[in-house]
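Left out: one protein chain. Kept in place: all the others.
Which chain is which? They are A, B, C, D and E, in the order written, and residues in each are numbered from 1.
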Amino acid sequence: MDLVPGNSLICGTPEEGRRLAISLALQTSFAIQPDEHVQTIVRDAYANSPDGLIAASQVVATEFATVAAANNYWR
Amino acid sequence: MDLVPGNSLICGTPEEGRRLAISLALQTSFAIQPDEHVQTIVRDAYANSPDGLIAASQVVATEFATVAAANNYWR
Amino acid sequence: MDLVPGNSLICGTPEEGRRLAISLALQTSFAIQPDEHVQTIVRDAYANSPDGLIAASQVVATEFATVAAANNYWR
Amino acid sequence: MDLVPGNSLICGTPEEGRRLAISLALQTSFAIQPDEHVQTIVRDAYANSPDGLIAASQVVATEFATVAAANNYWR
Amino acid sequence: MDLVPGNSLICGTPEEGRRLAISLALQTSFAIQPDEHVQTIVRDAYANSPDGLIAASQVVATEFATVAAANNYWR
Partner (left out) sequence: MDLVPGNSLICGTPEEGRRLAISLALQTSFAIQPDEHVQTIVRDAYANSPDGLIAASQVVATEFATVAAANNYWR
């Protein structure tokens, strides 16, 4: 399993950086507990729990801070 | 779907930067789970759950830290 | 609605910076969901829920980190 | 009410910086909702709720990051 | 018990850095409370609780920010 897609934090654009941040955030659950049951319960949380979605948005925001800093904010 | 509106973190003013941070924070849920049911439950959480609103405010604060750093804090 | 009071993160003193951080943190809920019902339920949470107050304190701490960095920590 | 005791983030030692971070973290609740009832329910949460104490510890950690950066980590 | 595997934050690649961040995040529970019962209840949370997994993903994101900064983002 690739934990960091492309093995790099460098992205051409903010859009690509955001996509990387979302990937990093979402795949951590499966890196922690790589079984099918987990995929099912986490997907169910994303589909039905607003609290789960907001908590996942917080993870994305934290990962994006790292990716954006890595790319010097695409200034 | 555009994950980063305008594909840039650079904003003319703190006010525009704040608006970008709110956009980034709120659209992550729909980027994670792009279906109509999610839009309904998340909007309902924002309309009726103070805990959901405070948690979303935390996401906004985190995104704003990134946007503000990107813009060198509009110094 | 002004999302950033004064449209600037620059403040003369830590005290003013702290006040700005509290403003930013508290008004996000109303920026997300600008209706009167939300004002009522969030105020009720602040008045009666210690968990809500601690979560709001976390948002303030995060906003203050940004404001303090913007002002080079008033060194 | 003083939001930042001494109106400065500069402290002579890490110990003083930690004390400032705890002050900042704990007084936010009362800055948000300055009434006696809030003092009672928040103190009760600190006295009886481990979750409340851990959440408050998170706020302290976030404030301390700011105070430590302000003091260049007392290097 | 080694709290930081290899006693270093320096990693050759983002992939290795991510693995270190996950290690740091997951072993803290056992550093806090080093008994077998804890290992059982935490593993059960990872296997069955989507909220636990999302909260753990937040810890990983925070540790990864530190590891990535330590490695100058592998630029």
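Points worth noting:
One rule holds for everything that comes next: contacts are C-beta pairs under 8 Å (C-beta built on N, C-alpha and C of every residue); 3 or more make two chains touch, one makes a residue touch a chain.
Remember, predicted model here, so these are calculated numbers, not experimental data.
Although one chain is not shown, part of subunit D still touches it, namely residues 13-15, 17-19, 22, 26, 46-51, 53-58, 60-62, 64-65, 68-69, 73-75. On the side of subunit E, touch with the chain left out of the figure occurs at residues 2-4, 7-10, 24-25, 28-29, 31-33, 35, 37-38, 41-42, 44-45, 49, 51-52, 55-56, 58-59, 62-63, 65-66, 69-70.
Definition applied: only the chains that are shown with their structure count from here on.
Mean C-alpha positions place subunit C and subunit E at a centre distance of 31 Å. A separation of 27 Å divides the Cα centre of subunit D from that of subunit E.
Across the assembly, subunit B contributes residues 49, 51, 55-56, 58, 62, 65, 69 that each touch 2 or more other chains.
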